[in-house]
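Only a part of the assembly is drawn; its chains keep their places, and the rest are absent.
Going by the order they are written in, the chains are A and B; count residues from 1 in each one.
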Amino acid sequence: MRFSQLITALNQGESGLQAHNLSNDPEIINGASLDKAKPHHLTFLEKGNALASDLKKSNAGAVLLPPDEILCDIAKQSGQAWALLKNPRLAFAEALELLNPRKVPEPGIHPSATIGDDVELGEIVSIGPNVCIGKGSKVGNGSILHPGVVIYEKVLIGEGCELHANSVVHPGSIIGNCCIVHSNAVIGSEGFGFVPTELGWRKMPQTGSVILENDVEIGCSSTVDRPAVGETTIGAGTKIDNLVQIGHGVVTGKGCAMAAQVGIAGGAKIGDGVILAGQVGVANRVKVGDRVIASSKCGIHTDIEPGQVISGFPAIPNKLWLRCSANFKKLPDFAKSIRELNRDSSN
Amino acid sequence: MRFSQLITALNQGESGLQAHNLSNDPEIINGASLDKAKPHHLTFLEKGNALASDLKKSNAGAVLLPPDEILCDIAKQSGQAWALLKNPRLAFAEALELLNPRKVPEPGIHPSATIGDDVELGEIVSIGPNVCIGKGSKVGNGSILHPGVVIYEKVLIGEGCELHANSVVHPGSIIGNCCIVHSNAVIGSEGFGFVPTELGWRKMPQTGSVILENDVEIGCSSTVDRPAVGETTIGAGTKIDNLVQIGHGVVTGKGCAMAAQVGIAGGAKIGDGVILAGQVGVANRVKVGDRVIASSKCGIHTDIEPGQVISGFPAIPNKLWLRCSANFKKLPDFAKSIRELNRDSSN
């Protein structure tokens, strides 16, 4: 694709094209990082994330830039094609999409699939080899089930969904439109609920269900459990990375992002736009306010007010945590000082 | 089901029915939480876990209560049906089971299943689509293998087990009676054992096996590894949540509970009735005594005496940890005080 064609497309996108220079209008075959890009590659820069010198050395055929005069001058001098955009990262996403049109399996039902009674399949669905769909389940128009996906009974899957290989959806789960469930993820499995008795742990039946609202994404090998009663709900547009545990009865808001290996215990309520970094843990029934950001490995044991940036275990405000952590390293010195001060003071 | 029928059943259960009031003997169709319950729902309260005011506002048709006069009075005034029980949570579990009879797949072997030579299948087993059972394995009476389950060779599975979709059991594993293996769990995979050599990591062959005793439950995507020699054993009645790692040669006692994302390294010995909260880690060969409780994210690096409640990393007694953590936040203040004291003392 010529750079000029990309510019035409970006002009119709959301990334805020402000100016551009076609130079020799290079043929662009894909995107690449600044340091690895070659003359047929597109790359991008954001404000403050690279030195001007990296741009000078880049062999990229074309570069998407933020509205920054210095970077723009460098690009001009290099003879590269360039575009100036309000949001060059978004432009790069749009360009990658154009350069790599999504490949989808052919519509149809593979003969090795097992479709239960009373299953309703939408139009142009793609049901791969060895897929099983349980009794009374429904798959909406345009949805894709890759090989080995297992859908239990009475599951509702919306339109335009993609369920990757060997993922599993348990009975009664409701998956909205345009959701993506990655390979080996498990939706709607039994929550971890037991009653201690003299004879040991007695299972609390998990009769509730899981709801994924529209545009939700669940990462590989992540697990979203259903509760004893009621629902576990993942809010619209929430994106969940790999190996994440969502406990029974958790409710997340809209537009959250949860990085890999996050664990949210049963009954926690997560607000809108919350960002949890890798390996964060949230305790049972805790309420995390809207737009909270928790840094990696944070352990959240108590309710958190909206908008807080938190770190550590137990979680405290990030700025305080940074100062405390810096002092943690000095504990042996503190101990020595206190010993000496105590000795002096007792003299 | 009428509330009176539930009362009859609870009277034969283990939850200690002490008194009840049928009121208008409502038709109960399922359980619900106190705040969401409607007139055809049953709900429950435990001592101290909710305010009396919540009960006043509840629309539940019937409520299971602990032996508490105030709560009982409120229920009486509301006109709700109620029952007084020694263990209302257990009663709720029993009621949910009655209201939601377990649905099991039809017995039989799906034609798409692949059954190896010398496999022994018990009576009324249910072998789902695309299940594979390797040579010489055995599945006991009444066990259920959901779609996509893979059993390698020489695996013994007891009676009344349920293996959920796409779970995998490796050679030589022994699974007792009434065990549940959740979707995508892996039992009996090779332990992570390598010998460092000048040519790199050399695999230590993992020739041992995994034993799940009776009534064990293994969560979704959890992994239980087999050792180089000997056995990895999960004690009877132990319940393991999702995404848990059990290393090679680990032995757990009976009736333990391990929450999501716990990791137990090779050779650790866990006592009876141990409770490990989410994201806890246990180091190689550590011994954790009976009835130890470790709070979330705890890192256990040394042997722990029976009955201890521990927290933190490295793990220390919970009460001490709470005090230490409270002081961690004050480290910048401590630093300032020590600086000032040192300055004063040197003047």
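Please note the rule applied: a residue touches a chain if its C-beta (ideal position, glycine included) is under 8 Å from a C-beta of that chain, and two chains touch if they have at least 3 such contacts.
Please read these numbers as outputs of a predicted model, since none were measured by experiment.
A.B. asks: Since every chain is the same sequence and 2 are placed, give me the total copy number for this complex.
C.D. replies: Spelled out: 2 chains shown, and the full complex contains 3 copies.
As a working rule, only the chains that are shown with their structure count from here on.
A.B. asks: Mind checking the rotation angle between the two copies, chain A and chain B? C-alpha superposition, nearest 5 degrees is fine.
C.D. replies: When the C-alpha atoms are superposed, chain A turns by 120 degrees onto chain B.
A.B. asks: Return the distance between the CA-based centres of chain A and chain B, expressed in whole Å.
C.D. replies: It comes to 27 Å between the two C-alpha centres.
A.B. asks: Within their complex, state which residues of chain B touch chain A.
C.D. replies: Residues in contact with chain A: 14, 30-33, 36, 87, 89-90, 92-93, 96-97, 99-100, 102-103, 110, 112, 128-130, 146-148, 164-166, 182-184, 215, 219-221, 237, 239, 241-243, 254-255, 257, 259-261, 278-279, 296-297, 313, 325, 328-329, 331-332, 334-335, 338, 341-342, 345.
A.B. asks: Residue numbers of chain A touching chain B in their complex, please.
C.D. replies: Going through chain A, the ones touching chain B are 112, 114, 130, 132, 148, 150, 152-153, 166, 168, 170-171, 184, 186, 189-190, 192, 194-195, 197, 199-205, 207, 221, 223, 225, 228-230, 243, 245, 247, 261, 263, 265, 279, 281, 283, 297, 299, 301, 312-314, 316, 320, 323-324, 327-328, 330, 334, 337-338, 340-341, 344.
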